[in-house]
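The complex is shown incomplete by one protein chain, all other protein chains being positioned as in the whole.
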Amino acid sequence: MIRDALSKATIYITLSLGGVLMLLPFIWMLLTSFKAGNEVMIMPPVWFPEKFHFENYKEAWEMAPFGRYLFNSITVTVLSTIGELITTILAAYAFSKMNFWGRDVLFAILLGTMMVPGEVLLIPNFVLLSDLGWIDQYEALIIPWTASVFAIFLLRQFFLSVPKDLSYAAKIDGCSDFRFLWTIMVPLAKPALFTIALLKAIGSWNAFLWPLIVTSSKEMRTLPVGLTAFSTEAGTVYELLMAASTMIILPMIILYIILQKYIIQGIAKAGIKG
Amino acid sequence: MKVKLNNLSMKFQDVVAVKELNLSIDKGKLVSILGPSGCGKSTTLYMIAGIYKPTDGELFFNEKLMNGLEPEHREIGMVFQNYALYPHMTVLQNIMFPLKMQKVPKRGALLRAKEMADLVQIGHLLDRKPSQLSGGQQQRTAIARALVRKPKLLLFDEPLSNLDARLRIEMREEIRRIQKELAITTIFVTHDQEEAMSISDEVLLMNEGIVQQYSPPQEMYDQPKNLFVASFLGSPPINQLKGKIFGKRIHLMETEQSIPIETEIANEDCTIAIRPEAFYIAEGDDFSLTAKVEFIEQVGRDIMAIVTIGQATLRAFLAREDQIQQDETIKLGIRKTGFHVFSSANEQNLPIRPAWDGHKN
């Protein structure tokens, strides 16, 4: 009994210690973001600010066009997520419930492209987007990201698990293929679609290299690109840098905490299927 | 509605699932399609429904050609093995779905759906989701959904196979009741012979894509056209003995015994098939077979004797009053209705009449 209690205590202590280490950077970020200028650069560090300086956020907000960055980030995230959902639903349906010439070959080719690192695509895409005149436009930030092989694969797996009888029943009930997809399959696939949408939204919100390359003007930057630019400008004013970082990090943490069920399930599933 | 199949065939790649099927079903009849798994019975049903397109042959509803017509235009209702209820819709929404697809005005649709729900006795469950229903209730919902558009033809694909034994009997009587009440032409696919025998006006027995026999259930049991039909129906299965016909007798293989018959056939190998319940203990009959009792099982009010004649093992239902003992040698008479002879060459029924009196008919 004593040994059991002891080993349990060890487990709790280890996990808690690890948990604190995971959270500490965020806590430190939050605390710093509220400090007065003279509380930041001192040794030994002061943990809690004397007074919570919410005006740091306002100041950071005004020093760089974070309002514009936020608008861009939201626009890009929302539109590319919606776009990806639409293309994914249609394609996954064709791959799972239709029989057509070249289906298996086409699907294999698509899966094959998942092996290619995105960096390979960077240069030709940049050239292509320049030719299209999309550089520094929303098109460049959104359109290339409105389809994903991984998402199609994930949703196809889900669609395959829906019994065939259901589509036969709908056919007899007088429901067309297209209507069946939207009134039966899509509502059924809600959990899978949630997962796909959330993973996409997180990825899109946090994306850096691509928006860095295809934007040139301040007005088109997304939050992460704006933040790196701001960090070169604000340099060592860490309370403002931390306030800006909080603005990028917090929305995703909140989204994650509310909807973590879908995110974790999705990742776990992808891992088990391997 | 009258249904007529004319040389209907279905090929998947190189496999012939259904071969030149001919069938005609009269209005208001309930027909079962029976057979072992993979015999083509579900494929036939799916062709009638229009889910599969036949590779050859014609399908008529009331003399109207149906080939190429989409399922929703065939005026049919169908109940699937797994019910195929839409999991995210309530019972009421499920039943109303076909009407919604037809753009029936909402109020009329609601009335009609409720009427159907009452017919199948689930009127109190309308707001439940399918996952909150028992198997029998799901089945009833599926039937209501199939009926709601007033189909002229109702199709069932192994509807009872997912239910437990008690519910199965209840639902089967229920289906019969609803079918009679609406006088709707119905086709019922099953692999369960008892189900087919108890529910149907006519039974279509299939094997390997080919029709074996199409007749009322009792006739199929009493007058099997071939050995497959004889052996597929009946539980325990019919007894089989190898024999050879010559000189107005069938001589049983590897024994000295023979059975007297009247026939024109001479010198042909045959299989004798005898129902377990066709045996009785013969006392002073003009003909009987001699058998050795190997084992006795009590089966309710009867006993089942496992006996040997030569190398063959047979089962016989006997009365308890017969008081037979293990290892005893007994004389078995045969009732003529349960006695059939099939050609060994093609397994077809041979034209033979029993030539003994048999005191118990």
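The letters A and B name the chains in turn, as written, and every chain counts its residues from 1.
We take it that contacts are C-beta pairs under 8 Å (C-beta built on N, C-alpha and C of every residue); 3 or more make two chains touch, one makes a residue touch a chain.
Operating definition for what follows: contacts and distances are computed from a predicted model.
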Name check vs UniProt for the chain missing from the figure, options "Sugar ABC transporter permease", "Acyl-CoA dehydrogenase", "NADH-quinone oxidoreductase subunit H" or "Glycolate oxidase iron-sulfur subunit", returns "Sugar ABC transporter permease"
Which residue from A:Ala36, A:Leu110 or A:Val162 sits in contact with the chain not drawn here?
-> A:Leu110
Write down which of A:Glu62, A:Asp177 or A:Glu219 is the residue touching the left-out chain.
-> A:Asp177
Can you list, in ascending order, the subunit A residues touching the missing chain?
-> 8, 11-12, 14-15, 18-19, 21-26, 28-29, 32, 40-45, 86-88, 90-91, 93-95, 97-103, 106, 109-110, 113, 115-128, 130-131, 143-144, 146-147, 149, 152, 164, 177, 202, 205-206, 208-209, 212-213, 223-225, 227-228, 231-232, 238, 241-242, 244-245, 248-249, 252-253, 255-257, 260, 263-264, 267-269, 271-272, 274
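Basically, only the chains that are shown with their structure count from here on.
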Any idea which subunit B residues touch subunit A in the complex?
-> 46, 49-51, 70-72, 76-78, 80-84, 86-88, 97-98, 101-102, 145-146, 149
Across the complex, what residues on subunit A touch subunit B?
-> 163, 165-166, 168-175, 179, 184, 187-188
